[in-house]
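Every protein chain but one is kept in place in this view of the complex.
Think of it as A, B and C in the order they're written, each chain with its own count starting at 1.
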């Protein structure tokens, strides 16, 4: 009754990745500039930055996800390609679009706030503890995405990633960059959210290590590709006429065998 | 088993647009007045204004959406009419109701806070960077709405628009008016959220340019009218008995052909 | 395949109303006391109070809603009885449980924060503008609930009511009591959220006027009892096999005839 799903053509997906990445960088950098213009309380500044990013990122994933996947992040693209969610041959173009997008978004944020179009950040952020924090931040991000994808809960990716980043702004000492493309974009704005170019390589390396760690953990926890898990089963039990005889016991977790693919 | 959907009669839809627009203006202007009465930290003030608007706007779309569409915004009405979601002949009445509603809501907010019923704002907001910001703000708003509509995710419009505006308060230098009707309403309150009449034409022109940009981008990303995308497919796979043989690969995006219309 | 729904026995519903009302009062009053103990910035104080109430109220409706309806509010009980959602004969017991619950919750909050079990509030809150604000606050609350109920979106009542109150804390000059039972409970705590007994009658009268206004507006917008609206239709189109030939045009609103009852 419904036709088979088809993947949009690559150029359209790249437009989505580029535009989405640009808007993500504009949200992160722009709300940082706004925050410092409004208050001198750094707690309130980072709260503004985090709330704007959490809300904005959720919306961007909703808008661009169905077109290009809404990775906006080379570490995520690599992890998804590694789990066969993206053709490896498309990865270089995705990553190029993400970096170009984040750089464009940094310029857009600068212009919206009457800053020079490009100003190289002088904020040194590398320390042993912030690098540990970036490993944790990226591992968590990749784990969240892959856990939801591998358990067929795609509709939850957008709010969960937004909430995760909103939280990680505070529980990681690095304020959770967790994204090589946006790390590059943030080099181009000497404002609240900026990062000095000398700090970028360390951050990016830590993010890639974290992504590998998150990927490993996700595969360990969800070894099979297509599990169907408690939440949808609950809805199925209430809203469908399957009359399932296999209602699970309370919250004791369960998985079903993957449907034939 | 279910009857065909019918559109409510135009007068009822206009009551919904007028009432909803009035309440939206009351939320935006009222929470701004409240914020300045509570604290001198402008960061906290705008956080209060943004949180109240994000929550309030989401609820207003839930309440009035099924009746009149919950546009509350001439730029949105024009974009929806342009994509055949509203009969062009209804657009002038919609826009009139929105402007009348926002003006009424401004008066209501003023009265709730013991201000004069009408006080013309003296806050000049026009600058080249704030006009760029309004283009971005309105483009993003129209893009969010049309992307969700064109991918059949109407249930997500309310929370996504609320979250978008909550974020855009901070990532745009103009605090994201993004709405000609509320720009007019805000002229009538010389308080935190106000805008001087001399600044209104520039803001409105920027908003209309932004709406056209958002419309273009939405059609580029979602060229067909009725795509069915990853999120509903995921739910369908879990909660229905379609036993779909076309389970999509991870987050690699897919679209289905539109059902016959 | 599934048995007919049955209403829980009245005593169990009253336990739910009493317990839920008590916890609601504890959340509102307790978070107010906490807020004033933490900071002198009144903006931050009310933000804490509002966030705690919005989150807490949403959860309480989820927990108690399936048992007793989660009214927690005589104005809501009256509006629901007026639209035949509750037997009028049960209304007095509901209202009694709500008032007893809110009084109990006030005592609980006082004790949790090492205040005297009961201290009569001395905060005078009545003014012409705060009474107008209470009319608006209660009208909005009743409208939100009835609009969702009458359009068969019961699952949205909990988050929508939480978000509404979170917003109304700020856009009404009265911080949105909107509930006669909690107005009575708040008299018993001379802290941030308290209200002097002399102010209570005016607030309660305004709330009842507001409830009547909200009821009127809801019936005007949703004249028929069981409309099925855009959001569920969208989900149905994606997640069911109805193969609906009546896919609605974009966001142009539509209603279906009520199913036979």
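A few remarks follow.
Just so we're on the same page, a contact is a pair of C-beta atoms (placed from the backbone, for glycine too) under 8 Å apart; a residue touches a chain by one contact, two chains touch by 3 or more.
What you are looking at is a predicted structure, and each value in this text was computed from that prediction instead of being measured.
Interface note: of C:15, C:93, C:118 or C:205, the residue touching the hidden chain in the full complex is C:15. Contact with the chain that does not appear here is found for just one residue of C:75, C:95, C:109 or C:215, C:109. Considering A:80, A:126 or A:147, the position touching the chain not shown turns out to be A:147 (whole complex).
For chain C, the residues touching the chain absent from view are 1-8, 12-13, 15-16, 19, 23, 26-28, 30-31, 34-35, 38-39, 41, 44-45, 47-49, 51-53, 55-56, 58-59, 62-69, 80, 83-87, 108-109, 111-114, 145, 149-150, 152-155, 157, 162, 225-226, 228, 232-233, 235-236, 239-242, 259-261.
With the whole complex as reference, residues 41-47, 50-51, 54, 127-129, 132-133, 136, 140, 143-144, 147-148, 151, 153, 156, 160, 163-164, 166-173, 217, 220-222, 227-235, 237-241, 243-257, 259 of chain A touch the missing chain.
The rule is short, and it goes like this: only the chains that are shown with their structure count from here on.
The pairing of chain B with chain C is characterised as different-residue: of all residue numbers used at this interface, under half are used by both copies.
A summary of chain positions shows that the Cα centroid lying nearest the centre of all protein Cα atoms is that of chain B.
Averaged C-alpha coordinates give centres for chain B and chain C that are 25 Å from one another. Taking the mean of the C-alpha atoms as each chain's centre, chain A and chain C sit 35 Å apart.
Taken residue by residue, chain C touches two or more other chains at 241, 243, whereas all remaining positions touch fewer.
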